[in-house]
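Right, I'll just put the structure down here and ask away after.
The other protein chains are all here in position, but one chain of the complex has been omitted.
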Amino acid sequence: MAITTPMRFRQAIVQALADEMRADSTVMLFGEDVAQAEGPFKTSEGLLTEFGPLRIRDTPISEMGFTGAAVGAAIMGMRPVIEIMFMEFLGVALDQLVTEAAKMRYLSNGKLSVPMVVRASVGSGLGFGCQHSQTLENWVAATPGLKVVCPSDAQSAYSLTRSAIQDPDPVIVLEPRILYAERGDVDTSLVLPIGKARVLRKGNEITVVSLGQMVNVARRAIETSALDVELIDLATVVPWDRETVLTSVKKTGRLIVVEEAPQSGGWGSEIVAAATSELFCQLKGAPFRITTPDVPVPYSGVLEARFVPTADDIARQLIESLKTGTTPKSWWELEGLK
Amino acid sequence: MAITTPMRFRQAIVQALADEMRADSTVMLFGEDVAQAEGPFKTSEGLLTEFGPLRIRDTPISEMGFTGAAVGAAIMGMRPVIEIMFMEFLGVALDQLVTEAAKMRYLSNGKLSVPMVVRASVGSGLGFGCQHSQTLENWVAATPGLKVVCPSDAQSAYSLTRSAIQDPDPVIVLEPRILYAERGDVDTSLVLPIGKARVLRKGNEITVVSLGQMVNVARRAIETSALDVELIDLATVVPWDRETVLTSVKKTGRLIVVEEAPQSGGWGSEIVAAATSELFCQLKGAPFRITTPDVPVPYSGVLEARFVPTADDIARQLIESLKTGTTPKSWWELEGLK
Amino acid sequence: MSAELERRRAVQEDAIAQYERMIEIREFEGQINGLFASGSIRGTTHLCLGQEALAVGLASVLRPTDIVSATYRGHGIALALGLSPESVLGEIMGKTIGCCGGVGGSMHLSNMELGLLPTSAIIGGGMPIAAGAALSFQVRKTDDVAVAVFGDGATNIGAFHETLNLAAIWNLPVVFICDNNVYGEYSRINTTTPLEDLHMRADSYKMPHFALDGMDIAQVQKGVTEAVIRARSNGGPTLIEAKTYRFAGHSRADQALYRPEGELEKWEKRDPIKLTEEALIASGALNPQRIIEIKSEMKTTIEKVVATCQDSPEPNLASMFQNIFTPANVGRS
Partner (left out) sequence: MSAELERRRAVQEDAIAQYERMIEIREFEGQINGLFASGSIRGTTHLCLGQEALAVGLASVLRPTDIVSATYRGHGIALALGLSPESVLGEIMGKTIGCCGGVGGSMHLSNMELGLLPTSAIIGGGMPIAAGAALSFQVRKTDDVAVAVFGDGATNIGAFHETLNLAAIWNLPVVFICDNNVYGEYSRINTTTPLEDLHMRADSYKMPHFALDGMDIAQVQKGVTEAVIRARSNGGPTLIEAKTYRFAGHSRADQALYRPEGELEKWEKRDPIKLTEEALIASGALNPQRIIEIKSEMKTTIEKVVATCQDSPEPNLASMFQNIFTPANVGRS
């Protein structure tokens, strides 16, 4: 029987970092306030003490500089992990990931690899306002050469972080900030490979694909709906697990993606489009996405609570779509807000 | 009858800039080598001479600096146009568009607007290698607050550039670099509003949606296929013209998106997903995308010529999909390359 | 003239009003932690306790047509520029009464009438925007100036470098004010920056620069005035380093336990409010009795503001769909 330990999501990250650093002396961590202060979100607690200032480092506020430094260190055989406090800050450093790191192996004729990990906190729900609450998967999603994962609970935070560090190529780990304090049971021997989705609940009527903080909301919705839904935590956004998702949709004939990304341009379009192209004849109803509206993330608690799809929204749309076979209206269309 | 003038795509841009600058003294242009040298792609020929150094300016190599300067100048009532020589260079400045400009109106409670235009050359085909050939629509596509257009010929280069400058909000104009030298007829009185697709060819069997440099390739494919295809130049990527596209798909029952973006994460997923969600019951065959493969843009002429979908590829897939109702294989799947 | 413009004019003209505004800021910031504890505020917030002289000194020197770009640590600057305490606290509480209707929050205060651009939560984000505002003044040939206020930590981000260079080569009417409060988040500036006198970085752009005592409102006024006059008269940009100190932690959660012993106490001896009181008493403009009254009145005022904001309605759902794009097409043709 697997031995599990209860811990918070953020502690699972600390644990994964520590376990990797113990196993491999080339693993190092740097970012703003990750060393002395042990991380703005306490995701590096104890690491400076255990691994010392050569491997655990605070950086100046220079995302381009230290992201690029990770690229260079990785090329030379280190396995740097960097922390981007809020995903938005990659807006000043995206070049180093999309246009440098992702292309380095190609441009070396296969002579080098870039085994770096970028950890970035993402998402809404904590009242951080519109410049600190986006998910922004799309910034990195259409980039051959990058891998992108997103844990949804303490277990996947632990296992995906380890897989990301072990991966020989650049991996971006999107950490839903709202989950840092959540508790879960972690089996440290469980491996979650990159590129593999997690089927969290078996079902035959509808396939729901979700990611990050929406996974739990989708699960609650499914439970209240009392429908026979298969819930897939996509876990890896790039390259996403076509096999698991398409096998499920083949079985259920119905696909709903539940995502925090905006209606326009969110990652879920990729899943819906690919599933439709490949399985058109086997679909029993319109596949669709349940998303956030096309608005900047609002600050007010009242508004922000309504910004992400709620379990009620999702349950309503699950039930209605099963009944009608068509795409139900979003809550803001229902309320005439757009 | 409309009076048209023959000109090159890049000249149409010059003309649009000049016409706007004559009409409005708040319009200005800055970027690297746009003044003295009249633009690395000669898209500002004659402008310094006519409008002088106050309004036409060379900048240092500081994309973050001058993009942000455009945001500030726009807020204060100017209509700055900036030139980003290659779209990739926004990788060092994306913050100013996605996280600043797009949110400014929201964060001022509607008290300010940001009437700026970002012109950025995009795409493959000229042997510029993988750091100077991407289209990267996805960097800006999931951002409420930004508009994104992409001309496909001299006429739309002229008309969309003018509409972009006249627009009160930030607009990004993606200019397919390979088209700069192409000739076309321009009617300077023709207005192409932002958000409106262009139906370039009426048809009843299949709807093809395309963008930028792929529009002409798709047109050639349609002509050789001898099928009754409706060709839509999407023209605006955000907010895309749901009405025109969905009306067409309602009529034809079939949708194919032809795009230069990579198979994973490209903008076409949005169109396929939305059309499927809304029109599922009216579709007669699998909607699908014809894209570039998930590889960095290769340099070699032989490889780059094969990187974008060819007219032959497209024609084959049009014909096959009409016959089978399913999604045909991409050329690299056919050739067993992936 | 709007009430907020009146508030602005007050600090422009009168030393007592300036002192009162400093007290207002001190009182205002003092309320925030309690409001967090009671659940009236969520998210995060960044107090400017100890930095009141810079905020008010700056506001007293500028015109409302000048433009200021500041940061998430912006309550004090907003109040100093004239935003009403209701519109600032209301925004922090996410209420309709807030300057941004509640959709912005603590990190994004703004008021275009008073020249406050939406404050940025991205380090360095506001700097090129300020330069752009200055560019517009230059092209239109007004004599307004733009001011960018940013922290010590911000001097290590690329935008700082690009903006200063651009402003210098274009000779823009902009004043860069580095509010060196010794810390960037939990990092003491000397652990991230090899240089002690940050204003020296202006040499890289052949830009005039100097440091000033940011705890002394008179020094702030003198220094900023010098730079503003240069900017107004086509003399180009200036980099000012205001030496200040952050009396509170970086943000809500932070207790600032990383401070070397005695450091806070040393700086508290130069508390800007204390220094101002001493000066006003010395000049005879105020007496100790009046100071006690002002503080007590201000306490009452701010308590009322809190009550008003707490009673103000929550925004309705429609408000999150507004103000993304400019309505209709207000373009020219």
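The chains carry the letters A, B and C, assigned in the order they are written, with residues numbered from 1 in each.
Heads up, the rule we're going with is that contacts are C-beta pairs under 8 Å (C-beta built on N, C-alpha and C of every residue); 3 or more make two chains touch, one makes a residue touch a chain.
Everything numeric in this text was worked out from a predicted model, so none of it was measured.
Considering the whole complex, the hidden chain is in touch with A, B, C. Taking the complete complex into account, B:M64 is the one of B:M64, B:V81, B:L160 or B:L246 that touches the chain left out. Only one of B:C130, B:L200, B:V245 or B:A286 touches the chain withheld from this view, namely B:C130. Among C:I169, C:V182, C:L264 or C:L317, only C:I169 touches the chain left out of the display. Contacts to the hidden chain, counted on subunit A, fall at residues 23-24, 28, 54-55, 57, 59-60, 62-78, 80, 92, 95-96, 99-100, 103-113, 115, 144-145, 147, 166-169. Panel shows subunit B; residues 32-33, 36-37, 40, 58-65, 88-89, 91-92, 126-132, 293-296, 298-303, 306-307, 332, 335, 337-338 of it touch the chain omitted from the view. Touching the omitted chain from subunit C are residues 156-162, 165, 168-169, 191-195, 200-201, 203-207.
FYI, only the chains that are shown with their structure count from here on.
Among the other chains, B has the CA centre that is most remote from the centre of subunit C.
In whole angstrom, the spacing between the mean C-alpha positions of subunit B and subunit C is 40. Inter-chain centre distance (subunit A to subunit C, centres taken as mean C-alpha positions): 36 Å.
Subunit A and subunit B have Cα centroids lying 29 Å from one another.
Shared interface positions of subunit B, defined as residues touching 2 or more other chains, are 64, 92, 95-96, 99, 103, 106-107, 144-145. Each of residues 100, 103-104, 108, 120, 122, 124-125, 158-159, 324 in subunit C touches at least two other chains.
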